[in-house]
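So that we are looking at the same thing, I have put the structure below in structure tokens.
The other protein chains are all here in position, but one chain of the complex has been omitted.
So, chain A:
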Amino acid sequence: MFGFSAIHVIGIVAGLALLYQSYRLVAARKEGIFEFLLWAGFGVGLLVISIGSALETVDLLAALEGGLSALGFARGTDSIFFVSNLLLLFVVFYTYVQLVESRRQLSDLTQELALLRYDLEQRTDDED
């Protein structure tokens, strides 16, 4: 009934790891709900695909391909690659936006730190 090969095991382990780590982060409030759902979603997706394709009774890949070709994609395997690349692109874009925002905040902090020191000096200068 099961036909696990190495690739399935890797997929399952990676999926579980993603789920566990993203849960750990959100539980410690180190990531937001949106990030949690994003990463956990990838984890679940990985698990479904790995376990599903290892099941001999359900032909998941064929089902996926069927679903995608119903959407208008020409060849099944290609469309799976296309969709996963699209998802990755989305993740990279999201990460990039976050990075730009952090950089801006870092600049703000650098300036505020410098201005705070300047303010203090101005005050001590006024006293003497």
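Note that in this section a residue touches a chain if its C-beta (ideal position, glycine included) is under 8 Å from a C-beta of that chain, and two chains touch if they have at least 3 such contacts; residues count from 1.
Definition applied: contacts and distances are computed from a predicted model.
> Hey, which one's the missing chain according to UniProt: "SPASM domain-containing protein", "Glycosyltransferase family 2 protein", "Ferredoxin--nitrite reductase" or "ChsH2 C-terminal OB-fold domain-containing protein"?
Cross-referencing UniProt, the chain left out corresponds to "Glycosyltransferase family 2 protein".
> Which one touches the absent chain: A:5, A:57 or A:122?
Checking the options A:5, A:57 or A:122, the one contacting the hidden chain is A:122.
> Tell me where the left-out chain touches chain A, residue by residue.
Touch set of chain A with respect to the missing chain: 104, 107, 110-111, 113-115, 117-118, 121-122, 125.
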